[in-house]
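Left out: one protein chain. Kept in place: all the others.
Each chain carries a letter (A, B, C, D, E, F and G) given by its place in the written order, and its residues are counted from 1.
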């Protein structure tokens, strides 16, 4: 099991809608809008690093309006 | 009462005009053009965190030419 | 209710012990060791921003071995 | 007249006391404790860039417990 | 006299041409392409902070292909 | 001989394809997709700093979908 | 198999000696001194994320003179 916290920068003006869209993804357990350097935090849980990478590269980052991600894998 | 300092990155070449536009928003008390990593600083004051978030997500970040924001909530 | 994600930099060589110590604090709901720019992530929940600030300033940051914190308040 | 926003990182566990100490300095108009990458924000106003630099280098940064500063000069 | 070092991020693939264009600006004394977080460094000298700000906001940042700037004013 | 590690930010949704395209470049010895602040790491080896700069400015950064690069030259 | 690039900040004045010491660690395959935001890059390879974390937390970060680390896990 791999857990990851994904800090997300979004295009401006769309972050409330994105929050809803990200919540629909399999593998995404929680989504929050944040004050700070990043706009949204998504908590991802998958069976392996490889599956986390797939969810982020092939699903999350393909959502229109997401500008960039910074993924922090849980080490323990 | 929640006070927040919002550091703003803008598209290049538009920051003097943006400064004027941001000043018009309710909840925005002061606006400055800066030297440094960010282009503009806006000081926001609202009744609650929730209202600060609304002003930033639904008004400030919807202004054309704003590329990103980093909001620092005053803790005390 | 205020929820906050606190990214923590620690002195080197002490982060596994700190993780245990941070878990003991009231107001801290979850603690993770991370790969990335920060060493530990703590999830804090309190009744208000003020209480989150007290937990971070007066308890969490007083733990020996913590070098710095970056707190992201949940906006929604 | 030069106005500057000084973002301050502090040693952990001392930031509430530092806030009071920084407030005593001539040239410092406002001081806030923040959530985010920095711990304290000081607003400095002096007659010139040179005087802002003196206040920061010779007074503010000499206060015990301040670890680093990031000064943003107001451009307009 | 105000001297400033302006760290510049550019669109990818255009930085060698931009270097030439930035060199043409009054107030710009030196221009370098860099390895690191930023792509180009421009050294600006003007009579005042205000004039540095004008050169950066109204000339340099209006050049097509410049994505962002981080200006460090020389304090002494 | 100059060796450089190039941290690359990409447009979202294209990083797996970019990884393949970057691998084709002369001078690029290894390419990895990363978790963290950057999306891709490329290891570049050329005869001189100048040649590293040419590969990065004239080839790598001209690939569509690359948003920015942070090059760290090996010192020893 | 998990591969990780570990960016390391060191105390000043000790980085050439640290480079030698880090090279001795099992799991560390390559070590470089860098120009840029970080001082040293170590390439770590272990059987799992868990083992990478052990090498970094329990061995690498316990070396005197290391101030902080930023670990980027290879996703693919």
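We adopt the following convention: a contact is a pair of C-beta atoms (placed from the backbone, for glycine too) under 8 Å apart; a residue touches a chain by one contact, two chains touch by 3 or more.
The model shown is predicted, which means the values in this text are computed figures rather than measured ones.
The set of chain E residues touching the chain not shown comprises 3, 5, 16, 19, 32-38, 41, 70-76.
In the full complex, chain F touches the omitted chain through residues 2, 49-50, 52-53, 57, 73, 75-76. Listed for chain B, the residues touching the missing chain in the whole complex are 35-37.
Just so we're on the same page, only the chains that are shown with their structure count from here on.
Computed from the mean C-alpha positions, the centre of chain A lies at a distance of 24 Å from the centre of chain B. Averaged C-alpha coordinates give centres for chain B and chain G that are 39 Å from one another. In whole angstrom, the spacing between the mean C-alpha positions of chain D and chain E is 27.
Of all residues in chain A, those that touch two or more other chains are 16, 33, 35-37, 49, 52-53, 57, 67, 70-73, 75-76.
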